[in-house]
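Contents: one structure, followed by commentary.
Of the protein chains in this complex, one is absent; all others appear in place.
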Amino acid sequence: MLSRVADSIYWMARYMERAENLSRLLLSTQDLLLDAGEEAADESQFWGPILMTTGDEERYDKVHTTIEGELVALFLALRTDNPNSILNCVRAARENARTVRDQISDELWECINGLRLFLESPEAAALHQNQRAAFYEKVLVASYQFQGIAASTTPRDESWHFLRLGLCLERADKTTRLIDTCSAISLDMPPNPLARPLRWAALLRSSSAWHAFQAYSSNKLNPVDIVEYLLPNDTFPRSFAWCIEAMHTALIALCGNGRLEEMKVPVRLLGRLRADIAYITMDEVLKEGLHEFIDRLQSKLNDIGASILQTFVLYGDSAPVIGEASFLAYHPKVEANMQIQQ
Amino acid sequence: MSSLFNDYQPGSFFDEMFSAPDSARSHYAGITGSIGTLSPAEYAARQRTADTVFLRQGVTFTVYGDDQGTERIFPFDLMPRIIPHKEWERVESGLIQRITALNLFLNDVYHEQKIITDGIVPRELVESASHFRPEFKGVKVPHGIYIHICGTDLVRDGKGEYFVLEDNGRCPSGASYMLENRNAMKRTFPGLLQSLPVRPVDAYGSMLRETLAHLAPLSVIDPNIVVLTPGVFNSAYFEHCYLAKQMGVPIVEGRDLVLKNDRIFMRTAKGLQQVHVIYRRIDDDFLDPLVFRKDSLLGVPGLVKAYQSGHVALANSIGTGVADDKAVYALVPKMIKYYLDQDPILPNVTTYLGVDPKECEYILANLPNLVVKAVNESGGYGMLMGPHSTKEEQTEFAERIRANPRNYIAQPVLQLSRHPVFQGDHFEGRHIDLRPYVLYGDRIQVVPGGLTRVALKKGSLVVNSSQGGGSKDTWVLWDDE
Partner (left out) sequence: MNYRITHRTTYEYSSRVAVSHHAARLRPRDTETQRCQDFSLSFDPEPDLLTEHTDSFGNRVSCFSIQKLHAFFEVTSLSYVKLSPVLQPDPAQTPPWEQVAALFRDPVPFDLLDPCQFVFRSPLLVHEMPLREFALPSFKPGRAVLAATADLCARIHLEFVFDPKATTISTPLAEVLEKKRGVCQDFAHLAIASLRAMGLPARYVSGYLRTHPPAGKPRLVGVDASHAWAACFVPGFGWVDFDPTNDCFTSLDHITVAIGRDFSDVSPVRGIITGGGKHSVEVGVDVEPLGA
């Protein structure tokens, strides 16, 4: 498979997953506010952490002076000047799909293209204005469709593995960022006045894990249990450990296991992270500090993402990888190619 | 007997199907007997079936100037064009003769230039042709073949005589439509195709692959072949993908290829993989930004050097456009005589060269009766249709021709042959041409069939897809009845 094709499939999956996560986050925050009662008087304490999760604080501050729900929701959903908005993520997914259209199924293409067409339509803006929940649900359903179609129409060759790598890496990253929004609040249970069960419930909802967690834990809404469920526990398909496991499967399929000296960099990096998360106890996590622990996971994830790009796409070029920059796939921030002549 | 063709009027043109009203030519007997018995509604239903096949398969071309990248289907007319065995034999041998001579010509002008020193072709025509590549003088190309894939445009005049209108020796397109048209016919009239001795065209993919593999460096047993496309925004992107799939080879863009040690590699997820043969669907000008003038990111920097050093083969070769120049076209019959000592089997359309002072005078004196074309333009640009032009247009063109005679040629207006085309509920005659595909590998093969293009607008002579043209399946028969 061509590196460019691999890169585009990988980013197509990442951007679709990013759009889905963003929609769910906005939906659950909105729900959280409805339950928050008096606490909700200060909106910014709910919407601020969201901007932190998506890493868009700085960009938001450039266009708005105050953090208001309306503005944040629009900024993250439909603003074209926010490269990470749902709209721009779907556009990027679609552009990447377009360049490899002959390599993916027609159904998959139609699903992505259909979602893009909707998001660019006036109906989408109206729906977001009037029935925000329905808007987010529509994006969520399209993303589930994308995954279903991908699962049932993609041959289990390199295309599938790159698609899985992109999807799971994005999901693992977003799960850690979600948990991080709660890392500053107390891990205590009620009746301790510091306990914030609502916020923990929102975390579960943002991860689609509410029902699954209810069935899993008898200790309803124990923060430590929730973190355990979303981090080292590998049973739930949005937990960090589950994503790492799925990435591992895909990576081994792509480059084999082999002896340590011959092992490709992403396999080694991922293997270490996988062992780390499999054998860590919650006590150790809490001792290190939740935020610090998550920080460490995220930096490792970044290294893995960079090494994937280096190994499969940029190899041979000694170009260092900066952030998520790559010059093969389409990204919303990407600069137009230009030519010069003297 | 009542028939769909009862009211059909062949008119004063050469009609492919009817020699007179109600009198079908013998090689069409097989289908007048079956299709003719359908009711207009039944026929229309079949046409719709075929259209859906095209849509579903995504047989489309992109319309330029539309940022949505709208994809349209190339209108397909169900009624096949039929060519009997004997007629085809002549076309086939004529095409083989022509591609042989054109390749000898190219090899000659890029090496010894005997045809110029012997005074057959004026030096100016070659050296000033915009597609002539001085960089390629003296460069050996694999097997001395320059044009491996040729899509020659043929037309028939009022008497049914075949003429060569244009040799497309650069990047001829349309082969995918030829294949898909046949598929559509198989879906809509399966029985008919079975009952008639129609020669199959579906081997084109493997023939093309064979032709390309023949170009690989001799030491390579299982060469890596790729199709090089300008990318998804190109109007023929569908065809590039289609042909790559038919051959089972990767489709690549310039940025997927890199140069190392004068060799070309493609960047795969597993590492660099050497490429031996490139079926390029990018024009010369865009192929290598370091050699050719147009700066573009479509091509591969260094590709020309790799080609010159023999580590990678290109189909078609670079600089073949000099044989496509409309003024050079006029000399092809002389080339055939010069290189092969034969008379051309397929004649040229009479062509007057602006560069020849006598012929130039004739052109200027007869503008109202001629079609004047600029030698390096295509797709109907830079053209004067004498009989349909105004006095002002003629004066303007006369000035242009006087200022730059080298740039113009003129031809008499041809009455292209017509073919019945379904129009809602009945058949009407429309002008057509034929583009058969010739492949030159270890031997020369002509695909039995080709793309029959139709000018769908009544009276129009323009068959281009971008200007309201459509297409038909072309049936070459094993026999003459």
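Observations
By written order: A and B. Residues from 1 in each chain.
Heads up, the rule we're going with is that a contact is a pair of C-beta atoms (placed from the backbone, for glycine too) under 8 Å apart; a residue touches a chain by one contact, two chains touch by 3 or more.
Here the structure is a predicted model, which is why all the values come from computation and not from measurement.
In the complete complex, the hidden chain is touched by one of B:33, B:75 or B:122, namely B:122.
For the chain missing from the display, the contacting residue among B:48, B:90, B:137 or B:187 is B:137, taking the whole complex into account. The residue touching the chain not shown here, chosen from B:259, B:336 or B:476, is B:259. Within the complete assembly, residues 113, 116-119, 122-124, 127-128, 130, 134-135, 137, 259-260, 262, 289-291, 293, 295-297, 301-302, 305, 403-404, 406 of subunit B touch the chain that is not shown.
Everything below uses one rule, namely that only the chains that are shown with their structure count from here on.
Contacts from subunit B toward subunit A in the complex involve residues 58, 231-232, 241, 244-245, 250-253, 255-256, 258, 266-272, 289, 295-297.
Only residues 1-4, 6, 98-99, 101-102, 106, 158, 162, 254, 312-313, 315-316, 328, 337, 339-341 of subunit A touch subunit B when the two sit together in their complex.
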